[in-house]
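So that we are looking at the same thing, I have put the structure below in structure tokens.
In this view, the complex is presented without one of its protein chains, the others remaining in place.
Moving on, here comes chain A:
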Amino acid sequence: MQGIMESIQTLCSGDHGNEGFMQDDEDEEEENGVGRLTSWAELLGFGLAVFSEAIAPQLQCFCDRTLGFAVGQGGSREAWIKAVAMAMSLVRKAVKKGWVGALAPAARVMSQALSTASEPITLDIPVPFKAHKVETPSVTVETSAQELTNFFKTMFIMRRMEIAADSLYKSKFIRGFCHLYDGQEAVCVGMEAALNDKDCIITAYRDHCTHLGRGGSVLEVFAELMGRKDGCSLGKGGSMHMYNKKGGFYGGNGIVGAQTPLGAGLAFAQKYLKVEGVTLAMYGDGAANQGQLFEAMNISALWNLPVIYVCENNHYGMGTAEWRSAKSPEYYKRGDYIPGLKVDGMDCLAVKQAVKYAKEYALQNGPMVLEMDTYRYHGHSMSDPGSTYRTRDEISGVRQERDPIERIRKLLLSNNIATVAELKTMEKEAKKEVEDALSKAKESPSPDSDELFTHVYRKGYGAKAYGADRKEVVVKLP
């Protein structure tokens, strides 16, 4: 940011009076069908190119207006953004008056993008929070066009990825167990909006999208699902064992509920090492009845660990509905002495608000429980049709009324952040991204045979592991 503004400053030289279009403050907003540039680098780079072609006599005034504005507003990031937006609109005026004719559409688009992308939009969360031993957070959320657009794109990619995994499973590219997350995307996407790289996430086996949210790539996910070399765990983990150390994602655990003490341990390490972060230990409504969860809650409350227990309540523990497996299905209250919140898990903004609130709480006071009221469209896993214990009407009803992607779509349209056509373009791009990743993953080879014995121990230990028939023995005597 600093460097870019310095470059703009160097363009300003000489003495120029205020002339012509610079005096005119009026803007005109125009819709056009060009896709938005969302990368800062792209945007500002292009902007610089435009600036450098602006008429010299106008530059001084131009820079005074923009830089002066930014500095005058305190030099904050928002101020700079507004300043550059203003610069864009000034250029647009120049374009209107014929100064830089060929660049008109681009300038227009950029100014629009910049001026509105990060402007805060305030929205209300429709479904209220329910609280246990704590105050509810405010239902008013601040977001921005950029954030909502990102929500849409990310959730759409996740949805396409899970549906592609469905057909991969049916065509036997994926074997074993495959637990799909479609319907629940809002939980992991909303969470990521409130977290940073100091925070850790650990979850159960429904982890494909969580892995993506923490910085994994679709290629890694597909390759791992198919057991190929390019997978995030080198093909040795599979669907239930996806990890991303750099992104702070600790898996990916196959045994129901076993990740909750691990999560408490991650929070313990954060507190021990004095890292200002929280751990989100995620589990489902089925795992909520595991003893080790209560043990972990007890210890984390005793030691004030910065852990947030996130119960993704999709109302079915495999084939058993929650009312048949839990005496008290109010999972946010089951922490007892640990405060809890019940959140509409199909609403990204509600999830973001709750996690933000819980993070502040956990860093000060210790653990908290968040129950995300969400739903999965697929069955428990690909071996489960998903309709023997619930009706198809129920599934399609939730899809119609509460689908997280549709919700964001409506928000984007009603707040004029994007048009139907722009959304279609985004969807196409997302589908293409997923398809490209899929074909690349299909080309990825299987791991080599000696990968079988690597990573059992770290750095080996002198003796070597044997093959199954013990023919590759390596005990050499002189």
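A few remarks follow.
Basically, a residue touches a chain if its C-beta (ideal position, glycine included) is under 8 Å from a C-beta of that chain, and two chains touch if they have at least 3 such contacts; residues count from 1.
Keep in mind that, in the parts below, contacts and distances are computed from a predicted model.
For the omitted chain of this complex, the UniProt record lists the protein as "pyruvate dehydrogenase (acetyl-transferring)", which is one of "Myotubularin-related protein 9", "Serine/threonine-protein phosphatase 2A 55 kDa regulatory subunit B", "pyruvate dehydrogenase (acetyl-transferring)" or "Dynein axonemal intermediate chain 2". Within the whole complex, the absent chain has one touching residue among A:Gly263, A:Gly284, A:Pro367 or A:Gly386, and that is A:Gly263.
The residue from A:Gln146, A:Gln292, A:Ser325 or A:Thr419 that touches the chain not shown here is A:Gln292. The residue touching the chain not shown here, chosen from A:Val141, A:Ile201, A:Cys232 or A:Ala326, is A:Cys232. Seen across the whole complex, the unshown chain contacts chain A at 200, 202, 231-238, 241, 243-245, 250-255, 258, 260-266, 268-273, 291-292, 295-296, 298-299, 302-304, 454-463, 470, 473, 475, 477.
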